[in-house]
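Below is a slice of the complex: some chains, not all, each in place.
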Amino acid sequence: MAYQDMFDEFKKEFDVQNDRRESLIKASRDITSLSKKVIFLLHRIMNEDAQDPSAQSKRASESGMAKLREVRAIYAKIKVELQSDLFWRHHRAISPCLQEYVEAISFAWYLGHSTLVSFNQVQQELSDENGVPFFPLPLEDYLCGLSDLTGELMRLAISGIARRGGRDRARKICVIVRECKTELDKCAPHVREVRKKQAVAAESLAKIEDAVYATVIRTSEYDLSDEILDCIISRSI
Amino acid sequence: MDSHWDYVNGLLEQDGELREKIREQVADLDKKARDMAGILDKIHSTPSKSTSRVTPLLDAVRPILHNCHETSAALAAIVPPNQFWRWKDMWSHSIRTVVYAAALAEYLANGSLISLERTSETLGIKEEWKDRFCIAVEDYLHGLITMVNELSRLAVNSVTLGDYEAPIEISLFAKNLFAGFTKLNLKNDLLRRRFDSLKYDLKKIEEVVYDVKLRKLTAPRS
């Protein structure tokens, strides 16, 4: 009967898509895990004692970017499974790893450039050597990654605040996280997932503000410049 | 830096406008779907499918099915290339009802199962749109299950209205369709749950056939 053939076709199609989904989920878990490791690596380098904070940032950023090239290789490998309309069909399977990747790359980028990585820059990273994207980067995933970034920036600001140059870095982070939070708030009504994450971003911002405030209060009783304070402290701790 | 966020906001607005345009077309498709469902509901009080009584219903449904061509074309024009799966949840519910209407109409007219290709044709969906607007296999299957749900009611109501042959035809048709579904490895999703419900429809239809056969209300088959 002709329509039994049709169902045979459907069976094949379902099985193919299911297997594809399973293999994408596996790749997605690998990418998420690698991206998280990059974030830890960045914190690790930034927590080392260093004479030149700006050189330290640069070194961290470069190490991070280098490791993220491994992640890029996985994306390059799975791109065939995401060609044309397959990407959106299986978007849910790889959305978590895209967000974690954006979080990691934007963190590494911030350490190297002191700015937020742009949407197009991330899309460019997710492209082959000729600049052809492996697949379209969904704006939602990019924005969610940025929202998560605020948490990592908060950790960076807090744990480095007593180090040479740490107060200055915390102040700069405060500015960029505040901007990020304000702008993401504007996007939030359009993107459900960002909306859910913004409460955490607000907490992170408040933590940074409190930390910066504490440094101001702490030094307010003394007429000393930042450098002299740094100097006194680094000799004693 | 502002331009960075401006750029992002620009993209968001584009998506928002796209969504709005799709919503309009879907509202239209949904209206057509509900109209057809309303008409086909009358089959339960007009069950003698073999006679001319079914013709007026089909005559009422067909022009609406044909009008779906426009909506299909509009959606194919709005959805960007390769983004079919991004937006399809917006019209899944409506398209399933439309598939149901087309499939039931086909069964009533010719006693045969409409194929996915034939359904696409009926709705004026072109092969080359498949990365923008087409009927996903799942939606087609949902439509067929809805049809069987109604056919089990029809089997019952046919007998009530004195047509003792209809249940037997329905039974054969539904059994074959069920055999097709059995081939599929389904995920634990809505489709699987609805497939489970299909078994009950089949059982109901079979019970009607039992009743009819056992009461010898129908002539024995040669």
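A and B are the chain letters, set down in written order, and residue numbers restart from 1 in every chain.
Here is the rule we use: contacts are C-beta pairs under 8 Å (C-beta built on N, C-alpha and C of every residue); 3 or more make two chains touch, one makes a residue touch a chain.
Here the structure is a predicted model, which is why all the values come from computation and not from measurement.
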Protein chain multiplicities, whole structure file: A x2, B x6
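Note that in this section only the chains that are shown with their structure count from here on.
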Query: Which integer distance in Å separates the CA centroid of chain A from that of chain B?
result: 44
- request: Spell out the residues on chain B that touch chain A in their complex, using ranges where they run on.
  value: 1, 4-5, 7-9, 11-12, 15-16, 82-86, 113, 115-116, 130-131, 137, 141, 176-177, 179-181, 183-187
Task: Over in the complex, which chain A residues touch chain B? Could you list them?
output: 1-4, 6-8, 10-11, 13-15, 18, 84-85, 87-89, 91, 115-116, 118-120, 136, 139, 142-143, 179, 183, 186-187, 190-191
